[in-house]
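Removed from the display is one protein chain of the complex; every other protein chain stays in position.
After this line comes chain A, so read on.
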Amino acid sequence: MHHWTKYVRVVEILRIVCLLQASVVYETFLTDAHLRFEANLATFYRIRKDSPALNLYFPRESLKPHSRQESSSKSAFRDHCETLYTRSAGAWRDAGLSGLLNEIANSSAEVPKWLGVSSSCVLALLRWVSSFHSSLFPHLTLSSEEMTAEFSQVLDWSDCAVRGFAWHPHTQKCAVALSDDSIKIYNPKSATTPTLKHRLQRSVAALQWKPLCASALAVACHNCLLVWHVDPTSLSTRPSSGCAQVLSHPGHSPVTSVAWSPNGPLLVSASPRDTALLVWDVAVESCVPLHRVGGGGVTYLSWSPDGSRVLAATPSSLFRVWETRMWTCERWPSLKGRCQSGCWSPDGSRLLFTVQGETVIYALTFTDNPGVPLMMSGGPKAATVVADLSETTLNTPDGDIMVGGEIQSLAWDPRGERLAVHVKGDAGAGRPAMIAVFKTQISPAFKLLPCGFVQGEAGTEPRLMQFNPNYQHGAQLTVCWSNGKITHVPFCFMSAGNPQPGLGGSPSFPLTQGRPADYNNQTLYTELIS
């Protein structure tokens, strides 16, 4: 492990300025044998021709946020001449025991004195217990909106025009969740852009398309999960709410993360208030809660691409890795803070994760068979630090810039060759949020090389990023910016794993290790193979 900036300084830094059109990045500074410049040049022009025009722009002014609050509007219409009994029943239905007690304590004129006093006492006791509980888990004091903002993978979620973005795993189609609680679906091959709106679709925290399916889109909403079935052949621009399955479970709100199993009908969902991880069988709308003690909730989920494991982060300094055959879990108590984000390598053998309050990326390696339960086989014993992204100053032609900081999210491209790291930055200290891109190699040994940065127009910062799973010529990173623009940054390379035939037959020499003079071949992190 070396400090990353040492190499960032020496390699040629490429500042990628995303214009309105898709720009193509060349990694000319890498003398990797697989990377053939001529071949890339050929693909470059091809991409420029056939890249879909999916550069979207959502100015914040055009989106009216929902100001509707279910409870606030209700009081305006409620008939206040109702009897105490009716009001109590309503309070019980809406807010449970505490609501009922509150209602009784508030209407002390109508109830016997002992009842009013005792309900106030019980209410106070309840509040005391809940305050004790929330001192254990401070996140429980947050409101639902704040909680979603806190645990979402989107940087500054509440201020964002684009709150969620999801590429379809099999076609060039994407869904964009906007701050006005609508979801738009863009398909470059079709003229219609369906807009999905639903009464329950509020404060969308995450969305994901179902793999091995053309039409199903899971949306994590304020107090439920919605699974939309949007027929791709339909010409309707406003699919009715009958197209959506509503999956809700008591106590499971707000939902902050969803993940589909890559090869099955299962969907997992997480809520920071619910200690259980819910595994849904979407077709029959049934769920199995998986309760485990500790953590106080589940904030972020990520299913490994081979389907064998699920990462489940909690609001406290603990995360779990579930094995999906028998659904047992491994606890990983991380010391400094909660697990903020994580991503899996395409073969499911490596997990990279970041911890809130730290500027490093950790890696876990799973070497066992996916079929064998975690407990019995030798999983990893400790996480290793693979990259340190602490603040540093870079000398560039435009002057010195500060980079580095805490990490918001991670994304690994589907071929396992590029890793994008969303760095939070600090606007006050002059460090903008930015995306650092690393070059990765998974087999035979795990390697990490610095590659470059992705920056937007002046004054904008990245909020959300995702790799396009269907990009033919390498990797394509989709970035949602703070000004409401969505751009796509392609990285052109040839896959080291399966070089295309006919594009040069020179033997590929492996990356030499341990030669400090040759900085181009030097890696930031190399796994030691014993």
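Methods note: contacts are C-beta pairs under 8 Å (C-beta built on N, C-alpha and C of every residue); 3 or more make two chains touch, one makes a residue touch a chain; residues count from 1.
Following the convention adopted for this analysis, contacts and distances are computed from a predicted model.
Q: Would you mind picking the UniProt name of the chain not drawn here, from "glutathione transferase", "Nucleoporin NDC1", "Hemoglobin subunit epsilon" or "Exosome complex component RRP40"?
A: Matching "glutathione transferase", "Nucleoporin NDC1", "Hemoglobin subunit epsilon" or "Exosome complex component RRP40" to the record, the invisible chain is "Nucleoporin NDC1".
Q: Out of A:142, A:266 or A:451, which touches the unshown chain?
A: Checking the options A:142, A:266 or A:451, the one contacting the hidden chain is A:266.
Q: For the chain left off this view, which of A:89, A:126, A:213 or A:402 is in contact with it?
A: Only one listed residue reaches the unshown chain, and that is A:213.
Q: So which of A:156, A:180 or A:281 would be touching the chain we can't see?
A: Touching the chain that is not displayed is residue A:281.
Q: Touching the absent chain: which residues on chain A qualify?
A: Those residues of chain A that touch the unshown chain are 170, 212-214, 245, 263-266, 279, 281-286, 288-291, 307, 325-328, 369-371.
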